[in-house]
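Sharing a structure, written as structure tokens. Questions coming.
Every protein chain of the complex appears in place save one, which is left out.
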Amino acid sequence: MSLASTITHPPEPEIHASHDVHEHPFYQKHHFETAEQQREAASFGMWLFLLTEIMFFGGLFFAYLLYRNWYYDAFVSASNSINMVMGLVNTIVLIGSSFTMAMAVWSAEVRNKKLLQIFLLATVVLGFAFLGIKSGEYYDKFAEHHVPGASFDIHDFVHPQPGTDEKALSVDMANKTQIFFSLYFAMTGVHALHMIIGIAILIGLLWYSRSGIYTEGYVQPIENFGLYWHFVDIVWIFLFPLLYLINRH
Amino acid sequence: MGISPVLWEFLTKWLTTSPVWPREASTIAPWTDALYIFLWLMTVFGVVLVGALLFTFAVRYRKERHPVAVQIEGSTLLEATWTIIPLGIFLFIFVWGAWLYFRIYNPPADAMQVYVVGKQWMWKAEHPGGQHEINALHVPTGRPVQLTMISQDVFHSYSIPAFRVKREVIPGRYSTVWFNATEPGVYHLFCTQYCGTLHSGMIGEITAMRPEDYEKWTKESTSGMSLAQNGERLFASLGCNSCHSGNAAAAGPNLAGVYGSKIKMDDGSEQLATDGWLRDTILNPSQHVPLGYKPIMPTYQGQISEEGLIDLVEYIKQLKNNYRIQQTLNTAKAEDVAPVTPDQKVTP
Partner (left out) sequence: MSTIVSLPDQTTAALPKRTYINNEHGILSWLLTADHKRIAMLYLVSITFFFFVGGFFAGMVRLELLTPAGDLMAADTYNKMFTMHGIVMIFLFLVPSVPATLGNFLIPIMIGAKDLAFPKINLLSWYLYMIGGIFVLTTLVLGGVDTGWTFTTPLSTHYLNTHVVTTATAIFIAGFSSIFTGLNFIVTIHRMRAPGMTWFRLPLFVWSNYAASVLMVLGTPVLAIAIVLVALERTIGIGVFDPTKGGDPLLFQHLFWFYSHPAVYIMILPGFGVISEVISTFSRKRVFGYTAVAFSSVAIAVFGFFVWAHHMFIMGVSNYSALVFSLLTMLVAVPSAIKIFNWSFTMQKGSITFETPMLYAFGFIGLFTIGGLTGVFLGALGMDVMLTETYFVVAHFHFVMVGGMLMAFLAGIHFWWPKLTGRMYPESVSKLAAIITFVGFILTFFPQFVVGYLGMPRRYHAYPPEFQVLNVLSTAGATVLGVGYMLPLLYLAWSLKYGAIAGNNPWQATGLEWQIQSPPLTENFLETPIVDHEAYDYEWLERKTERELQYVG
């Protein structure tokens, strides 16, 4: 045994000695000093992750603002062509799911397993409802040839349905509606992807909640997932007016 | 112990004949070189200073000579010194560089115009007099030349190292660069923006000629039709003249003398009629509706090549009155205008 290492450490270090001394909650990971430290670290990490997400969506919002400024008429017509009622229903569904999620966090805090599971399940259901409505919207766009790419058709914008007060666009401006729909699909698509990932995690949480760990003090996963879910909700709160409402009359 | 003959040849022949400094062949080149030399002096000074510090400290305070380190926390004075002095130098360079940039990119008003179209993987140059060149450009010395450039496909970059100028050539918008060649000679033209497989083949020759030689070359290599003449034909064959006839009752605005003026738009803004603006009005007319006109002009997106657009732009730039437009209208009624699409690829 080297002299130097004898200086700093006794020859046969007893590793687990220090662990047995203190009483820790069952959910505390070994590398944290206290449960409080663990909770703070996890919540700080979540906020940082949401910051990353803001930057992620930020690129898309920047592109949106740029092109909306350039091709305002095309953006107005294209925006009017998407189904605002569906968007509105989806907004309500999503706000509802944020509410059930908040209730789920509360249930975990008050240690009510049954309520927690009910609210988590409600959030899952509302999440699926959102995606269902969204895919209905996508289908409409597909049927109308408004999906960017080879089958894209500007006919509806150059020759609007008679009887509506929709302004007819000239061909060159109507071509720019493709930019709007590119951004529409990119933004709502990335948002929907976040929803899908969120629902997958929700189902995981629902599964693990059966053992009761979240309702015996380990609120942190529910709480942090709640942050994520609210964030996805807030992104939609920005998307809805930008994509659906820019010039409704 | 002999030196290898290959190495010997390398040392004697190659090293002595290889250039280490590009030729200075434009008015801007000496100015760029001056800044470049200054920057290298700064770099050498910086490296020597840091090197001397490291070397001195390494020798004086090596462990054998200086066994016990003296702890020093730092020195606000020194920190301030090496914050402020580099900052001052860098700001000085910023000003110098900005001055040079404006000199390089702001063309003089009397510059001669040449149009350049880049595509994978060739450079097409079009002189207003109707000379077309591929991967080559002939220019006179002693006269500012402005290139108005556009790409048909991807990003390219037009670089003439001997003139110390370079500019990105972008799809969908004009970019410009200018130079004033001083020395007659043949210089490299490179595409410096990576543009796909044959990027390194997108090169050419810039030939700077004495004005009298250039005059001779112009005469010998003309295709017989100036760009404006090509543009005039295109103007008629696309039917532009039916609306832009210059008549008071015409559906489209009068184009004579429009180039370079400020135009009032129907949304209340004012737009300056530049080369790029003229091009954009042909492709995206609904975004450029002048005050008092209806947005009825169709788009010509996808119907005119970039060369054709250049012809039209050049034509509208040269248009001083509508006499010939009305002439063509009359002729068109009388007989068919013969060649519809002018041949674009005439090379000397």
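First chain written, first letter: the chains are A and B, and each begins at residue 1.
Just so we're on the same page, contacts are C-beta pairs under 8 Å (C-beta built on N, C-alpha and C of every residue); 3 or more make two chains touch, one makes a residue touch a chain.
Computed from a predicted structure; not experimentally measured.
Trainee: Touching the hidden chain in the complete assembly: which of B:Ile170, B:Ala250 or B:Met265 does that?
Mentor: Counting the whole complex, the residue in contact with the absent chain is B:Ile170.
Trainee: Have a look at B:Pro30, B:Gly196 or B:Gly260 and name the one touching the chain we're not showing.
Mentor: Reading the full complex, the residue touching the unseen chain is B:Gly196.
Trainee: Could I get the residues of chain B that touch the absent chain, sorted low to high?
Mentor: 10, 14-15, 18-22, 31-32, 35-36, 39, 42-43, 46-47, 50-51, 53-54, 57-58, 61-63, 66-75, 78-79, 82-83, 86-87, 90-91, 93-94, 96-105, 120, 153-155, 157, 159, 161-162, 164-168, 170-173, 175, 188, 190-201
Trainee: For chain A, which residues lie in contact with the unshown chain of the complex?
Mentor: Touching the missing chain: residues 1-9, 11-13, 15, 18, 29-33, 37, 40-42, 44-45, 48-49, 51-53, 55-60, 62-63, 66-67, 70-71, 147-150, 152, 175-176, 178-179, 181-183, 185-186, 190.
Here, only the chains that are shown with their structure count from here on.
Trainee: Centroid from C-alpha atoms only, then distance chain A to chain B, rounded to Å. What do you get?
Mentor: That pair's centroid distance is 46 Å.
Trainee: In their shared complex, at which residues does chain B touch chain A?
Mentor: 283-287, 295, 297-299, 301
Trainee: Show me the residue ranges of chain A that touch chain B in the complex, using the header's touch definition.
Mentor: 73, 169-173, 175
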